[in-house]
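One structure below.
The complex is shown incomplete by one protein chain, all other protein chains being positioned as in the whole.
Each chain carries a letter (A and B) given by its place in the written order, and its residues are counted from 1.
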């Protein structure tokens, strides 16, 4: 594990990342590319806001009726011949997978990319049993060999350059490979082809599960997920309990939103709907298929009005690509399986241990780029504030900040105290003001003034000069035109009729 | 009709010229901006940090201050955006919740009011400079104020508007974020200032003094001669009102 993951706080890990010039450039380059890809793909599709709203509605509806749809899915999958399992915790899911592997006397498991598997630390569990576990997505394979964890939901090795990758792969090859993408990818193709054909078990995640038919759907570009679901005799699918959508018809909406949001593609090169194990007379496909349906903290969001929408997430990574903080610090700085804005909210929410994820929710400027990018409109920027509030409510706030905010409340309750505070500032700043600005880096000014200059307070605040200003205005006020008056009256009427939603948006 | 100015604490204490610009600009359309003196801060610093009790104390003051106003106009999309959070903040207090909803419905960011309510697209200003515009996140994303400032800028004579690269990226202010996560914030503001520099603009204009204080502070630190101003100031200056 890298130094980044060992550092204890987001702040410390971010500092390491900020000093890693390559990392910052690599992450910036790729996220910018993905971000502009998304922009093009969504405008090519057109009516993007309608699609987003539809995607959100489908997810909201499914989660609101999750017991019905999940039950339907489980029954249908079983009718298709799938062994369905339910796991309350990650440990339970790992246990089930291990039991299957043991029964099958599996020596090798080939895997396609799955964030749930990362969440459960499945690989290390299987490897402790002596089972060779091979990630087959190109990026995942690389970071597995490097002994690292993914730093992006979609591009796991976003933080590595091709020279680093060539070194990692050369060790496996037993010869120095040229740091050329085609050469490196070609080596992996050849190497993993043998593994696909020989592995005992194929293990996948699940992008969507179709309730009405019991099918599981995978999106991918490389073909490795198809290999994993076609060649080994046994297939195990790890599925978060919220992956459900009602029908294939609904899949069209997800297929419109997911690839465009993730990589700016119209659709991924492969989209596979697997409905049960191979049919009796088929000559490929798994003979036995298991789906492990996993809770692991997901159900804690149900019935929580502030966080239930987290379960709508389709794991596209668009919020990572849009996030200016992620761009500067990369995924490992977040310290959890999921990074970026979704990770900052999901990690503490799944674990219900806000206090332990000390500053992760603070690593955001609340700019809302994540919400704007989200294909199912999850208000992540608001959830971050709710997390911060819960931390304070549970008494895990920072002491100095507690006192400071209490003081804030007391001052802001009264204009008198507020004005007194401003006056105090006007007088007190004299110690540090030079030529109308403050450049001192002492005490609380350090963070701000390390890269900035603070303006000084002018002699008079607005409220101190308003009276004079108002007198002048009153003397020379123009008459309001009838046009302006009628427009204002119309606006007043609109305001009265308007039923703003909670936390609603603009006047359009 | 009572049109009230919600000055915001930053413009009150540090940038009073922005308030003056708004007062003078609206007076031209026959509106005498009223200023309830009991107003303080919208409460955002406490709200965003998770201290909602403190935020409520501040917010309750704002609710009182503008109780009998017909329109509440502020020079900040972020502080107006905070008012949009009031219903959530008071969701368990039926009396204040009702007041919060009313305030939300009548609150406007300055250009929203000017363009969408008053129907003013051309203020009749002349500003012979190269200008770039930073759309602040809360105003543009959460309130949807995107076209209004463009309309106003397009109608300023002799003004050369240069597009800001990656304009929609956050400047890294984020209130207490700039202090708590100073390193990340510094990286973000430096990137933003780089983009401003790339445009070779003489003036950086925006709708939120917090972001402008942040970007301007960095430009000043680097001794970049870019003037930073609120759009209200630019329009008032261009119209000879300031």
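One rule holds for everything that comes next: a residue touches a chain if its C-beta (ideal position, glycine included) is under 8 Å from a C-beta of that chain, and two chains touch if they have at least 3 such contacts.
We adopt the following convention: contacts and distances are computed from a predicted model.
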Choosing from "PqqD family protein", "Chitooligosaccharide deacetylase", "Acyl dehydratase" or "LUD domain-containing protein", the absent chain's UniProt record names it "LUD domain-containing protein"
Visible chains that the absent chain touches, using the contact criterion stated earlier: A
Sole contact to the chain not displayed, among A:93, A:184 or A:473: A:184
Looking at A:33, A:417 or A:465, which makes contact with the chain not pictured? A:33
Just to verify: which one of A:66, A:93, A:438 or A:451 makes contact with the chain not shown? A:66
Just one of A:147, A:303, A:395 or A:476 touches the chain that is missing; which is it? A:303
Please identify which residue in A:253, A:313, A:385 or A:484 touches the non-displayed chain. A:253
Hey, which chain A residues sit against the chain that's not shown? 26, 29-30, 33, 47, 50-51, 54, 57-58, 61, 64-68, 70-71, 74, 76, 78-80, 83-86, 88, 103, 136-139, 142, 155-157, 161-162, 165, 181-182, 184-185, 188-189, 192-193, 196-197, 212-215, 221-224, 226-227, 229-231, 241, 246-253, 255-256, 263, 265-279, 281-285, 288, 293, 295, 299-300, 302-303
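One rule holds in what follows: only the chains that are shown with their structure count from here on.
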Just curious, how far off is chain B from chain A if you go by their C-alpha centres, in Å? 29
Per the touch rule, the chain B residues reaching chain A in their complex are 1, 7, 9, 11-14, 16, 19-20, 23-24, 27-33, 35, 37-41, 43, 45-58, 60-61, 70-71, 84-85, 87-88, 91, 101, 104-106, 108, 112, 116-119, 137-138, 141-145, 168-170, 172-175, 177-191, 213-214, 216-218, 220-221
Chain B-facing residues of chain A, complex: 10-11, 14-15, 18, 24, 324-325, 328-329, 359, 362-369, 371-372, 385, 387-393, 397, 401-402, 405-406, 408-415, 418, 422, 425, 437, 439, 444, 446-455, 457-458, 460-463, 465-466, 469-470, 473-474, 476-481, 483-485, 487-489, 491-492, 495-496, 498-500, 502-508
